[in-house]
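Excluded from the complex is one protein chain; the other protein chains are retained at their positions.
We just call them A, B and C in the order they show up, numbering each chain from 1.
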Amino acid sequence: MNFASDNTAGVCPEILAAIAAANEGQVPSYGGDPATERLTRKLRDVFETDVTVFAVGTGTAANALALATVVHPYGAVICTDEAHISTDECGAPEFYMGGAKLVTVPSATGLLTAMQIEAAMARAVEGGVHHVLPEAVSITQATEWGTVYSVDDITAIGQVCRRRGLYLHMDGARFANALVQLGCTPAEMTWQAGVDVLSFGATKNGALAAEAVVFFNPAHAAGFERRRKRAGQLWSKMRFLSVQLEAYLEGDLWLRNARHANAMALSLAAGLACIPGVRLVQDVQANEVFAAMPDELIEALLAEGAVFYRWIEVPGESDPVIRLVTSFATTAEEVERFTQLARTTAAGLAA
Amino acid sequence: MNFASDNTAGVCPEILAAIAAANEGQVPSYGGDPATERLTRKLRDVFETDVTVFAVGTGTAANALALATVVHPYGAVICTDEAHISTDECGAPEFYMGGAKLVTVPSATGLLTAMQIEAAMARAVEGGVHHVLPEAVSITQATEWGTVYSVDDITAIGQVCRRRGLYLHMDGARFANALVQLGCTPAEMTWQAGVDVLSFGATKNGALAAEAVVFFNPAHAAGFERRRKRAGQLWSKMRFLSVQLEAYLEGDLWLRNARHANAMALSLAAGLACIPGVRLVQDVQANEVFAAMPDELIEALLAEGAVFYRWIEVPGESDPVIRLVTSFATTAEEVERFTQLARTTAAGLAA
Amino acid sequence: MNFASDNTAGVCPEILAAIAAANEGQVPSYGGDPATERLTRKLRDVFETDVTVFAVGTGTAANALALATVVHPYGAVICTDEAHISTDECGAPEFYMGGAKLVTVPSATGLLTAMQIEAAMARAVEGGVHHVLPEAVSITQATEWGTVYSVDDITAIGQVCRRRGLYLHMDGARFANALVQLGCTPAEMTWQAGVDVLSFGATKNGALAAEAVVFFNPAHAAGFERRRKRAGQLWSKMRFLSVQLEAYLEGDLWLRNARHANAMALSLAAGLACIPGVRLVQDVQANEVFAAMPDELIEALLAEGAVFYRWIEVPGESDPVIRLVTSFATTAEEVERFTQLARTTAAGLAA
Partner (left out) sequence: MNFASDNTAGVCPEILAAIAAANEGQVPSYGGDPATERLTRKLRDVFETDVTVFAVGTGTAANALALATVVHPYGAVICTDEAHISTDECGAPEFYMGGAKLVTVPSATGLLTAMQIEAAMARAVEGGVHHVLPEAVSITQATEWGTVYSVDDITAIGQVCRRRGLYLHMDGARFANALVQLGCTPAEMTWQAGVDVLSFGATKNGALAAEAVVFFNPAHAAGFERRRKRAGQLWSKMRFLSVQLEAYLEGDLWLRNARHANAMALSLAAGLACIPGVRLVQDVQANEVFAAMPDELIEALLAEGAVFYRWIEVPGESDPVIRLVTSFATTAEEVERFTQLARTTAAGLAA
């Protein structure tokens, strides 16, 4: 019953097998190998356009490198105040961008709106040379609150970005989870809606350590190669990074994994929703469940060996909130065991 | 016959097996797992002292993070002008250190001397506030020219560092190759000789992607954890990084691999040395061979499918120089085939 | 009737005279001159302790250099969301600190509280390595809203800083204005209350271009000299910077200038407060007045040649807010003319 994070799971068997299979003979290092070339072709198919692709080992590196490539050191990025880049990367974007700032706006659902971007830009422009001027917007799909932007949401954001001369970055650490929820194509959820650069996550959804930065306009990728190298993010034995992503996309493994994780989250949510005293505080649209419940219930669940995190307070909610994350490795049995445990414990506490 | 780099090889089977074996169940992410803890204990045994250890995915990251931790942004690092940190990391040290400079001194053999450090410090101190003041020295063991510092060499450098208040960093991308050459202990080659922080390489010697930064004084490691995180170098599924290093050290795999690679290099060198027109331009003390030979011979070898790089010119040597690198995966047969080919080709050209 | 900023005024005659008087003969450059030495002695007298002093040309440089000296690149600074370092320095602190973040908390009055600092620290510590950890607090005295911390306020903040291991920085761009308002000594308002490093402003209060960074513990100033040089903030003809500050302190010129500016602000405030439809939205404790008034009145005043800025909206205040700043150069006649104009215009609009 480990719902701490999608990072506590191991590697999806198909991906591990691909790593083993790639361990044949000598190939050029630093990305000159055939697997790296195949990966780019594969992602062009997936996104139905001419993408420029760079694999890296972590999501933080993907986000920070993507933003540094499109934002000047004296610029800024608009995002929500719960964005992973703002709260969970220990300042990586600022480090990579050379000191550029994140301009954060509040969001109860994790979703940023086109109107908030307009307002932030208006304030920045008014300040003239004394204020940092945003050059990009970063949205997380699915969000840190387990919610998902619709294609229309993204399109609206993309339009204000075009109008204001802003790059649109998507942190897709849980890209697949959002995609299967929307049921649209990768193209529809990204470049067709106005996304310029995507952190395409695979680690949380089954890879060992593999993310790809995907540019939808080759001109925007200028300098990325050297930035990756000088960040120490260019693997020498690159084939072992590339084949992870290749296997991830092969036979829609990524979509199957995401569908499973999302289904487990929905099942968790359904099981918890009907327990008296438990309230879901966010829509469950991906692989995360946020539930408010009495402190005694939380303590009892932890005491029984369930693993999860307490989350930040939600305004208007007096009980503490916990976060439950599911993954490709979560089993229906675990979910069942957890919800059953919650049901019985809650009943016991109520008695 | 691929002698391009020790990075063109794949993963040593024992290490791949360890990765597969680690893929069991859910464990805490970001280094809270048991393998990561075991690794630190293992390295304490290996170095016979209380080391502080941080695993990262690339050698460039290891070097740049190590230096950034001990050098201020307004400081500098003394190294040779052929140091990997100076010529092959696309400015990673400068990026991570926040703009601190590398003060390079020439070295025909890749080895830095205590006297050169003294001279560089004297010049810097004289310049006062207008000049950057070195705060660390970085030496590569084995060097980029395949040579090896003796324990006495390192001790002499360590002494001048102490006297001048400089940290001593060792780039140990080929640490094992140097160690088996000297036949000393890891402790003798590092902290007992004055080394403060070590980039302990494993990737070139058989790992998939794994290096460790090893501090010999815990106080010097302050801030490293956050630096690693904000650099996007903290793997979420850290167990898969840690077990590589664990397997690498297990049963002296690392030493066996290095002994093999060094033997292959010696064999290559011996085979080439007796060919008329070929000259070894550096002592072969690790797993690299640098040989000067006529251009036609080089072209003929490449045409036959041998893979290697032309290297920079060596003063006093009119012929071009090539670099041949061996690894755990190099076979005696490959070496034999190559030297034979060189012998016959040279004879043909001479005819 | 120019109330746009205290920066629109010129140089106080005594300071201009000191610059002219310093233009005698050749003296060592870069701070080796006698005036620079005298300045340090003078500031030791003023602060009644052994200060370490560095003069620079702008307030932004003073703040950014002070913070960079005490905060690591992976650290953070707690301040209000209206702090000059956060909104009006175009990211200078982030640039100088090498990417460290500002953690901002809301403040309706411009004043930060000890409790807010405690809360921000609690949140940061909880986040572990994924979150930036604040290493300093920055308060502005007088604040950007023209309010002033009492000595007790600062002492309370100083205590939480000690407890939490945070440096306390004071942005004293309007230090003199706050000091004369409190009627305490410079020592009481700074190091005796827990301030570690001060940006001691002079430009807004009569200098040409001169600020001093003052450290109250010499150990905290380590590295400052090189940071200033590599920032291009070390003047070669340093005497002309030092004598500005010397003249500023001589015969209490700084206190007289500040008393005059504050008196002019109070006079403005008194004149406006009694006009129907005009409301002061902040206490007037230094040399700034913030007043809400109908848009037509603002437009009419501007049309009559008055110079001032519209300010950000104040919650709960439906009318727009203007900022009026006075300086050593503001005349009673100007103030009288402006308030009279406002009175008549308001009456006309009401009619």
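By definition in this document, a residue touches a chain if its C-beta (ideal position, glycine included) is under 8 Å from a C-beta of that chain, and two chains touch if they have at least 3 such contacts.
Source: prediction; values computed, not measured.
**Student:** Omitted chain: which shown chains does it touch?
**Tutor:** A, B, C
**Student:** Return the single residue from B:Gly91, B:Gly223, B:Pro294 or B:Pro320 that touches the missing chain.
**Tutor:** Only one of B:Gly91, B:Gly223, B:Pro294 or B:Pro320 touches the chain omitted from view, namely B:Gly91.
**Student:** Using the touch definition from the top, which of B:Leu39, B:Val70, B:Ala100 or B:Ile139 touches the missing chain?
**Tutor:** Reading the full complex, the residue touching the unseen chain is B:Ala100.
**Student:** Considering the entire assembly, which residues of subunit A contact the chain that has been omitted?
**Tutor:** The missing chain touches subunit A at positions 30, 72-74, 98-99, 129-130, 132-133, 223, 225-227, 229-230, 234.
**Student:** Mind listing the subunit B residues that contact the chain we can't see here?
**Tutor:** Within subunit B, the residues touching the omitted chain are 73-74, 76, 87-91, 94-95, 97-102, 127, 129-132.
**Student:** Which parts of subunit C are in contact with the chain that was left out?
**Tutor:** 2, 4-5, 7-11, 13, 16, 19-20, 22-30, 56-65, 89-92, 95-96, 203-204, 208-209, 226, 229-237, 239-241, 307, 329
Assume only the chains that are shown with their structure count from here on.
**Student:** Could you work out which chain's C-alpha centre is the most distant one from the centre of subunit C?
**Tutor:** Taking each chain's C-alpha mean as its centre, the farthest from subunit C is B.
**Student:** Quick one: subunit A and subunit C, Cα centre-to-centre, how many Å?
**Tutor:** So the centre of subunit A lies 41 Å away from the centre of subunit C.
**Student:** Could you state the distance in Å from the CA-based centre of subunit B to that of subunit C?
**Tutor:** From the centre of subunit B to the centre of subunit C is 51 Å.
**Student:** Distance from the CA centroid of subunit A to that of subunit B, rounded to the nearest Å?
**Tutor:** For subunit A versus subunit B, the centre distance works out to 35 Å.
**Student:** Would you pick out the residues of subunit C that each touch at least 2 other chains?
**Tutor:** Correct list: 73-74, 98-99, 129-130, 132.
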